[in-house]
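Missing here: one protein chain of the complex. Every other protein chain is in place.
Up next, subunit A:
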Amino acid sequence: GCFVFKPSAKKRKLSQRTAHEFGIRNDDSEDTELRFVTCQSLWNQIKSETEKIQEDLNKQLLDNLVSFLRRSHSEFEEKTTEWICRMKVREIPTAALVLGVNVTDHDLTFRSLSDFLQNNITPYIALLEAKDCPGIKNLMQKLMGQLMNCCVDVDSLEDEDYVQVSQNRIRCSMSSLIKWYESVTKKTDSETPSKRSSSSTHWQSPPVVVIFKDMESFTTKVLQDFVVISSQHIHELPLVLIFGIATSPMIIHRLLPHSVSSLLCIELFQSLSCKDHLSTIIDKLLLTTQFPFKLGEKVLQVLINIFLYHDFSVQNFIKGFQLCIVEHFYSQPLSVLCCQLVDLQKRVNSLSHNQCENIRRLPSFRRYVEKQESGKQIALLTSDNFLKEETQRLLEELHVYHENYVSVLRCLHVFTSSLPKYPLGKQIRELHCACLENQVWETEEYESSLQLARMLNKSDLVTMLQQCVEILLSSSGKEFDQTVEKLKKFLTQFQNLEEAFQEQDGSVSSQKELQKKTDLYHLQKTLLELKESRRSKKLTKFEMLRFEVVDYIDSLVRKYLVPADHRTLHEILYFNTAAVLRGHLNAAPRTALHTALNNPHWYLKNQALKCDGGSISNKAPDICIVYKLHLECGRLINLVDWLEAFSTVVMAGEEPNADRASSDQMDDIIHARFIRAVSELELLGFIKPSKQKTDHVARLTWGGC
């Protein structure tokens, strides 16, 4: 298989040392070894799970591509009608693969694609990237290098002569490529049958697949030349092109003129949208009871925001998730209890006294203790054994809570996702965030969505209830037997209603009565009565039932969708320090630079540097002083004035009555310091020398950043 993450492979190699570091840096905490092992095994599980998900998601696309490849040169093989063959222009079969703008994910897709093709269609695959191919010459070199090497991989018996060819690299032309292809295919033909059977998935003359990873970045000339050259040899070399496109297929027309694109036979393939991909990942990784580790609301929000606002990259999302896991196990000593239920008892029992103290320090636990009666409070705070028992019970409860939470969340999503305007969000992730954030039933959105749910029509309501029943039945929670019963009862009631409905059509009678009355006074009276009765009209049976259903769902929500941070001991399973994550994933270099220069105390932690407000301390590093002074200037800065201001600041603390010679020397030193600080600023990109005025420099930034 393919590895999703290179860093993890490296980590495994260094695991001994890393485990050591895990311990050293948190020397006051416990169970580092165990925590590290748990973290690793959890991550490995998650990694294999994500790989599986990705494979499933790509399956459709890969299958389509493979059938396209099979088709593409089948004509070449079977020769349909001679006349058609003779007359038609042989176009190069081309797959335009639209992959979306999340370029960071493409690598993985291409890797699995080339693996898949290698196993199913052809051993001859070349992956080309624009940065390697500034000219047609480089492209051909790269192409031939990859093709001839891959051949070496396939039949390693007779690789000497190939290696020689690729090393000599005498002629990087199409004709030598064709010669190579002929020799290779001939060789496979003449091989013994036993050898053939091993590679029987490939055909007699497998196509040569050339993948352009990033179509947008290739220059037009290179692409055009390559297409023109290869179209001339399509008869001898069954070539298939795959264009990886990040934006839209229009780019083909923009890059290739009609005379060139008419040489191609382009078919379009679209990969799954990255948003759907993310939904699946969240569904399978977060909304499941498979993994004990959970994300808190803020953290999840940070990860989703980075995805939606910045990069659309599922890979980055998963990496962020990995960071959360590592950070959780690293920073939370109690995360040793973040394990599968089977291991829980053993681990709880082996907790040290320190760890017990850690538990007592948890805010959620303290809240819990306060609610208990005094005798139990004392026991919890003094007896480690009692605490351990209690902890285990609470953690088991937490697991059960999570199981129920997921099922009920899905049920609620069934309702909210069909409401007009989606007051609680269309995706389940939005609903999940809302529920984690605070008690969802107190929000306005929830209120309005209940209102809307009370106006649903019957058929929708029935299908939703059926879906809910299915979800609850498939869930692993044990508490839902009653709920399912109740929902089924609702369903049968709806069924009965339908039968009753047909009989009940009595409301027309009053209308008929109305027509009989001719007296004006009576008419008025009856009309008023009618109006009155309509206002306070008794609800029909269906409406009653609908209210009942919605109220029942509401009660389920109130019971099961309590936010996680209201639960005791949630800190053990839920990672919620979003600030750390934001600092790691959403770096702000400009802001950091500004803080460092404007307020050096922030980083240097030197008491002398602590200053208040806008004043400039002369203790600060020179560059900070210069930076602060330059903030007050306009676009062009006069160097002389700047130096003047600088020396004033620096000299502020010095005694003024020094003798002349030493002050001269001082001036020189200050001058040198100033020049050095200014050139440092230039290096950082804040200023540049200006040609507009002598002795002036231009500012390149504006504002306080």
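What we mean here is this: a residue touches a chain if its C-beta (ideal position, glycine included) is under 8 Å from a C-beta of that chain, and two chains touch if they have at least 3 such contacts; residues count from 1.
Note that in this section contacts and distances are computed from a predicted model.
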Undisplayed chain, where the name is taken from the UniProt record, one of "NADH-ubiquinone oxidoreductase chain 4L", "Ubiquitin C-terminal hydrolase 22", "Prolactin" or "Origin recognition complex subunit 5": "Origin recognition complex subunit 5"
Among A:L308, A:I378 or A:A608, residue touching the chain not depicted: A:L308
Of A:S41, A:S67, A:N119 or A:S175, the residue in touch with the unshown chain: A:S175
Sole residue of A:I229, A:L456 or A:L530 that reaches the chain not shown, by the stated touch rule: A:I229
Contact partner of the left-out chain, one of A:L108, A:I252 or A:V348: A:I252
Which residue of A:E55, A:E91 or A:D384 touches the chain not shown here: A:E91
Touching residues (missing chain, whole complex) on subunit A: 71-72, 81, 83-84, 86-89, 91, 93-94, 96, 98, 100-101, 103, 135-137, 140, 170-175, 214, 216-217, 225, 228-229, 232, 246-253, 258-259, 261-262, 264-268, 270, 273-275, 306-312, 586-591, 685, 688, 700-702, 705
